[in-house]
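Mind having a look at this structure? Questions to follow.
Omission of a single protein chain aside, the complex is shown with its protein chains in their original locations.
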Amino acid sequence: MAAITLIEAVTQALAYEMANDGAVLVLGEDVGVNGGVFRATAGLQQRFGDQRVIDTPLDETTIAGLTVGLSLQGMKPVAEAQFDGFVYPMLDQLICHAARMRNRTRGRLTCPLVLRVPWGGGIRAPEHHSEANEAMFTNVPGLRVVLPSSPQRAYGLLLAAIRDPDPVIFFEPKRIYRQYKEEVPDDGEALPLDVCYVLRDGIDVTLVTWGAQVKECLEAAEKLESDGISAEVIDVATLRPLDFATIAESVARTGRCVIVHEAPRTGGFGAEIAARLAEQSMFDLVAPVERVTGWDTHIPLFRLEMKYLPSVERICAAARRTMERS
Amino acid sequence: MAAITLIEAVTQALAYEMANDGAVLVLGEDVGVNGGVFRATAGLQQRFGDQRVIDTPLDETTIAGLTVGLSLQGMKPVAEAQFDGFVYPMLDQLICHAARMRNRTRGRLTCPLVLRVPWGGGIRAPEHHSEANEAMFTNVPGLRVVLPSSPQRAYGLLLAAIRDPDPVIFFEPKRIYRQYKEEVPDDGEALPLDVCYVLRDGIDVTLVTWGAQVKECLEAAEKLESDGISAEVIDVATLRPLDFATIAESVARTGRCVIVHEAPRTGGFGAEIAARLAEQSMFDLVAPVERVTGWDTHIPLFRLEMKYLPSVERICAAARRTMERS
Amino acid sequence: MSVAASFSIEYVEHLAADGRLKGERLPNWVESPQQLVDLYRHMLFTRSFDSKAVALQRTGKLGTYASCLGHEASHVGVASAMHVDDLLAVSYREIGAMLMRGVRPREILMYWGGDERGSCFEQAINDLPICVPIATQCLHAAGSALAFKLREEPRVAVAFVGDGGSSKSDFYAALNSAGAYALPLVLVVVNNQWAISVPRRAQTGAQTLAQKGLAGGLESIQVDGNDLLAVREVAEHAIKRARNGHGGTVIECITYRLSDHTTADDARRYRDEAEVKAAWEKEPMLRLRRYLIEQGLWSESEETEWKQECNQRVDEEVNAYLELAPPPATDMFDYLYAELPDDLRGQRAQLEGPR
Partner (left out) sequence: MSVAASFSIEYVEHLAADGRLKGERLPNWVESPQQLVDLYRHMLFTRSFDSKAVALQRTGKLGTYASCLGHEASHVGVASAMHVDDLLAVSYREIGAMLMRGVRPREILMYWGGDERGSCFEQAINDLPICVPIATQCLHAAGSALAFKLREEPRVAVAFVGDGGSSKSDFYAALNSAGAYALPLVLVVVNNQWAISVPRRAQTGAQTLAQKGLAGGLESIQVDGNDLLAVREVAEHAIKRARNGHGGTVIECITYRLSDHTTADDARRYRDEAEVKAAWEKEPMLRLRRYLIEQGLWSESEETEWKQECNQRVDEEVNAYLELAPPPATDMFDYLYAELPDDLRGQRAQLEGPR
């Protein structure tokens, strides 16, 4: 079994489930012959035909609306948004319809769909190609929001997302699409859709993050280690519904928490985690919670983007502050 | 000077500023002869003509895009979304363009626009007419998000919003459009766009809220008073940028905080306030923060909607818990 | 200079406002005169239900309601041309079409009475629920039509949208994809001249709303929406075309909204009484009744009798609606996901338990 990248794991999961379930189909801009601008659907049209891998007209409203309609008929559409900056025209169909259909028809109609969204910055992409807008979705009841950060989790969580009977927004951290390889058995085993992953154990401070920042957090943990600070690292992986128990359990041990994400800080999903700590872990905390995030600005064009994204240095500094302030 | 309702204060502010500044114009569905479905623009077309008060085709994408274009030409468009449940198709133009234009052109072009959004539930309205989706906007750099809760604040903040050189989302709590009247001098005095209002002083617990829930919080404070609990009530009024100093100062005194809003809890803007408390007021808090919010569900159709909205009872219970848990 | 493409939009009508046939004989779709009587009965039932619903709202027993007064021929003409297996995607005003498709009157009342259970149709299980966000249902119909096509099912999706709704992005998106994929989709634009207070002319510079279909390469046709004979003909043709794999159609039904926009609206604020009065002259029931009576297919006494029966049936439904206990509050959690996530169990318990 060859080791594969995160994006190859996405392709592998799509191919597995398309072979496994005839109701699964893929649609989006350039997903067909071209295999997607990131190559996530490479080879799928050749293998499954153009009735299963469907290029759409260039309109995100169309993609979202067709996806809702397909899912209403028992298909399991996996739609692709070409870049995260282009999901906004999809929100109306996702929020008003996909997320509500089961509830508003009392279970008569449902929308088992997945929207895949290449997410985040750091690849020197053009304007509007680097957004991290997961917070737009985390306040929406009826949706699930998933954001894997390793090839294995991408594979297992995407399978779970496709099999889930409700709509799932599946963000893919494009900065680490090809960052490293790991062995991902193509065994069709899905991962649970409501679990946080403890990637590294520690006793002094808990670093909570998701997506590409997992890399920075693990590096920061290494660095802190050499300073004698032991950091636990948690990959949230599924933002909605949130497995807060795993985070709370960790913070109960460490007493300190640094939340790291690349979206702007104010109103980002990090706020929800900090809020739950303030509600449920207040007496466990020995130091104020810290957030290390993208600034409350737009992610700049690429000459400045690394000054925007949370760096290992910023994470370490925040972790050290939690040590000092306790 | 006659006392007026919140919605009359909106009309008064619009009329004042249209008379004051020829660049101000109003556009939206049914804002013209009909004066808006809530009558916010009643009489304005008669007074200012159909070149200043413009009915649009029925498309929210159109409204948002035209508004951006008008503002780029130095007009000051005040657009109306007919109901909050219909703003989603506007997000793309607001987020990708209105909120970014100044930054992305390094100040060459700007978007001085206002989007008025009748907001929230509790009026037995049809489906999709009762949403509280302010959190969609509070994670967006470059926007301001305002949500007044009294006739005076509606007047002063709307004037400020129109005069502001950047895009402002102006939510109007429709449940209290006609709840009570107060005197609102038509003096053209704007209120600051970054200030929280302390509506009631207290020493035991701080109730932080916005919009229609201000009413419930004030009632809860009355009730708590009779139990010997002294509650301070803060109307946030402007969510972005947030005047956290006023909240922090209050919590420094009371040591307890209950955040109340009608949007769903997870990822709601209450999370941001709780997060800042966890970051900046940790050592002031003597009890865990509480959030009393809409459930993490869609606001139901009206037979159940009052079971969804935060009630005086739920607020009181939360405040009492903060007393017990400290 | 050469001509790259040319088009024309036809207008179809059969039955004049005075109840006389414009042509020599009935259109081909009419298999027997009894068929016309049945459809007329449906239209009358629709009107009975509709006026009762308005009355219920006026007495506080229903929430906001959108009357379909004057739209009966468009609704019944289209819905009656569909197969059971086809899919209907309405906006909110197509009561006549919904009833024809088997949605129960009590379900419609439940919906407007603030109860989600009204969208859990017992019989019209293929059809989509009322869709308030304007024109978004057109894309649900397009996506459904795509599913039918991919699965090679001989089914057609029919979506209704208003004149106002035909300005909306989702409508354009639906017709664009219908053309791109040659979908079995029929988009019915009910041009009732008003979108709340905004008149048809303010929505677009296009001479007809039908011609919007040309933007997607669809068949595009205009019909007298008050003329059951014509609507049914045009709808049947479009649906057959779609079913046979020849792609989508935009049908513009020219009619008039004889009521306020909804019970929350007061149309006198923005439109002329004279216009409404003139529109009453052309309304769809009268002309069909005149024709049927003229042909000896219907009589005043049958009219009275059927109206009574309609009222009785409606009353039964109203009673069933009024007697319904409210849904449990926990429904808002219990139908949110297939299975309630652990994360939400605490909230559900809070809602349930004593607060």
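Going in written order, the chains are labelled A, B and C, and every chain counts its residues from 1.
Basically, contacts are C-beta pairs under 8 Å (C-beta built on N, C-alpha and C of every residue); 3 or more make two chains touch, one makes a residue touch a chain.
Since the model is a prediction, treat every value here as computed from it, not as a measurement.
With respect to the full assembly, the chain omitted from this view is in touch with A, B, C.
Check A:5, A:61, A:133 or A:322 against the missing chain and you find that the one touching it is A:61. Residue A:85 is the one among A:85, A:120, A:173 or A:270 that touches the chain missing from this view.
Within chain A, the residues in touch with the undisplayed chain are 29-30, 32-35, 37, 55, 57-59, 61-62, 85-86, 89, 124-129, 265-266, 295-298, 300-305, 307-308, 311, 313-314, 317. Remark: the residues of chain B touching the chain excluded from display are 25, 51, 56-57, 59, 61-62, 64-75, 92-93, 96-97, 102-110, 141-142, 144, 164-166, 194, 240-244.
Even with one chain removed from view, chain C keeps its contact list with that chain: residues 1-13, 167, 169-170, 172-173, 176, 178-180, 182, 202-208, 210-212, 214-218, 222, 247.
The rule is short, and it goes like this: only the chains that are shown with their structure count from here on.
The central chain here, found by comparing per-chain C-alpha centres with the mean of all protein C-alpha atoms, is B.
Taking the mean Cα position of each chain as its centre, C sits at the greatest distance from chain B. The distance from the centre of chain B to the centre of chain C, each centre being the mean of the chain's C-alpha atoms, comes to 36 Å.
With centres taken as mean Cα positions, chain C sits 41 Å from chain A. Among the residues of chain B, those in touch with two or more other chains are 61, 85, 89, 127-128, 266, 295-298. Counting only residues that touch two or more partner chains, chain C has 116, 133, 169, 331-332, 336, 343-344.
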